[in-house]
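Yeah, one chain of the complex is gone here, protein chain that is, but the others are all in their spots.
Presenting subunit A:
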Amino acid sequence: MPSPSTSPPEPAPLPPPKLYDIREAPTYATSSTTTWDDSYKNNSEIAIVIDNGSWQTRAGFSHDHLPRLTCPPMVSKYRDRKAQKTYTVVGNDVFADPNSRGQAKTPFDSNVVSNFDQMETLLDYCFIKLGVGEGGGGVGHPVVMTEAVCVPGYNRKMMSELLFECYNAPSVIFGIDSLFSYDYNNGKTGLVMSAGHTATHLIPMVDGKGLVNLSTRLNWGGSQSADYMLKLIQLKYPGFPAKLQSWQAEALMKDHCYVSPNYKEEVANYLRPETLLEKDRIIQFPFTETIKVEKSQEELDRIAERRKESGRKLQEQAAKVRLEKLIKKEQELAFLKTLQARQESDSKRDFKRLLEQNDFRDEAALEKSIRELDKTIRRARKQDVGPEDDAANNAPPTFPLLDIPDEELSDDSKKMKRHQKLMKSNHEARLRAKAEKEAERQRQEDLERADAAKREADLPAWLSTRHAARAAVLTKIKDRTRLRNELSDRKSLASQMRMKSIANLASDSPPSKKRRRGPNVPGSGATGGGGNGGGGGDDDNFGANDDDWSVYRNITMGTNSDEDEEDNELAKELKVIEDQLLLHDPDFDRNDTQEAKSDWRSSLLHAFTRGAREHDVDDQAQANQIHLNMERIRVPEVTFQPGMAGLDQAGVIEIAGDILLERISDQSVRENILKDIFLTGGGVAFKGFDERVRREMREITPAGSEIRVRRAGNVLLDAWCGAARFAKMEKGGWVTRGMWEEAGGEYILEHRLGNAF
């Protein structure tokens, strides 16, 4: 966008923006340097702890302080044709090869396991990595595993079957990840808010026991957020040169999004320049700089000269064509005038015949044609009709041959005479044109004088007329753009009118031209042109109004040089009026001009897509930039307002309010829960999440309530650590193989951090 020449004095130039890079693709190289205690493998007292999440699988021994294995639950099992073998690649390793990456699947559907074949492979991988079962015949350790809140019985049955039958686990505990996390952070009574990968859960806990029957799930988590982010960016930059990957959108979300403390207020001012400067994040994607071939000054000069030359030639040609047309029209006018003159001399009948011979209905038609022609000639004369030098500087050329009758001339001279005849009419036409131009100039000057006089006499009135004129031009421009846009849409009214016009013209083109009647004459078409008002008689008056002719323009589509010309003229007219207003109207300043209004500084969408700085379309670096502004708060906000993303559920705060104020009746319990609102899971890692929860909880709870909000020490790992500690400390809750055989697949012993049976 070129900077407008009339822009206000530039403010101090902005410092160059800070650019953020897009993250690298995930890789598989995750060689941990931590050394683990090998003796755990053979100690059958130590449990294996698996945090079986849909975002990450974490596995280790209960005596470890951290999980030994952390990987995405991705399983890629496929047959490689070239290698002629079946590959089974799991976890981070799937990113090693494009093939394995492409085939990678997750065993999860939402937050529960649905594909148990893949789950089995995933567990195989975990146990291989942990190095258990050297004695053969089973894992040889008790297993602690996390499961979804209120997981369907089918899933638990299948999982128990897998653990007991396939892996010969001696005993198993299932528990809920977020409750393990809360327990690990020494929570006893409070509300656990767990924002996971596929869902967000709220579970109240009283005296160390989770109240699973009061838990509520919001079907929105990290994966949905990342997807939302991806779609927002794709829609924001439809023609972005690089293809945005879903993992990139996820990384952008993690790196740049934050929870707004007060969404409504913050969002309203987000695209203001001062806010934008601070909040807009520019992400630079890799790009290749196209090297422009620098042209030397000589070359540039040569090109400019060539262009000028060809332009001049074109102008000359155009002028010549115009002149020829003008002459032709003048001749026609002269003929028509002689025709008219004969009205007096000839008899009525003869004259009528004469008219009919020349395709005129009656005198009125003839008169009209003369009038029209006169008008067009006048107009044409005002245009440039070729160089004037010969007329101005030289003595008028002589045409001696013209006065000699044809009979006295030789063939050559006859030819010469024809040429002279042409030259003469050219010369005369030019002279007439010049005179007309002079008169026009005079008229313009008179007008300007009159205008100035009017302005001096009554400034307000003059201003209002100018403003009205400006408004009229603006409407015209707007209408034209609208019409053009509508024509590109087949179903629009304008397009339909166009088709109608074409149909009319086509059906009426045979000689019955003059029989046309009825309301559907062209010209009442898209232009709404008048001129048909008096079309009651045989003649529909088509063509009486200049606008009628635009029907032909309406039916030609595509870029029309004619239209461009008209656009330019309108723009020029607007400029003139605005310049006048700038000069004389004290209330009209630069910011009011159309130019300033279409400037990027005042454009909301420019701020949205291109940030607070000017955008250079030719700059490759800028073409490969993404501006994150509204998205930074819009994406995490869905957890609080799920309706924004079309999810017809209450947000987390409303859910918390419902659980605390409606479903827990005991006043003292409620107060105790409010004192410990606990946030865990990857989704609460957004900056500002806890402040927002604190503020909004205060809004919905009775005045004076004591509210404390805290975050898990490690929002990702504490679930695993809690499960490990639970396995180490607690003795109850284990379902043994014998119990499982006795009580059936879905059976669990209820414990304080698990689901209810």
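Assume a contact is a pair of C-beta atoms (placed from the backbone, for glycine too) under 8 Å apart; a residue touches a chain by one contact, two chains touch by 3 or more; residues count from 1.
Throughout what follows, contacts and distances are computed from a predicted model.
UniProt lists the omitted chain of the complex under the protein name "Vps72/YL1 C-terminal domain-containing protein" (options: "Protein SEH1", "DnaJ homolog subfamily C member 2", "Large ribosomal subunit protein uL3m" or "Vps72/YL1 C-terminal domain-containing protein").
When the missing chain is restored to the complex, the residue among A:40, A:55 or A:127 that touches it is A:127. Which of A:83, A:583, A:617 or A:729 touches the hidden chain is settled by the complete complex: it is A:83. Of the candidate positions A:21, A:117, A:479 or A:666, contact with the hidden chain is made by A:117.
From the set A:226, A:271 or A:366, the residue in touch with the chain omitted from the display is A:271, counting the whole complex.
Across A:53, A:73 or A:140, the single residue that touches the chain missing here is A:140. Taking the complete complex into account, A:648 is the one of A:344, A:648, A:706 or A:742 that touches the chain left out. Listed here are the subunit A residues that touch the chain not shown: 28, 80, 82-90, 93, 96-97, 99-100, 109-110, 112, 114-117, 120-121, 124-125, 127-128, 132-140, 148-155, 158, 161, 165-168, 212-213, 215-219, 228, 231-232, 235, 238, 264, 267-268, 270-271, 485, 603-605, 608, 630-631, 634, 641-651, 654-655, 658, 756.
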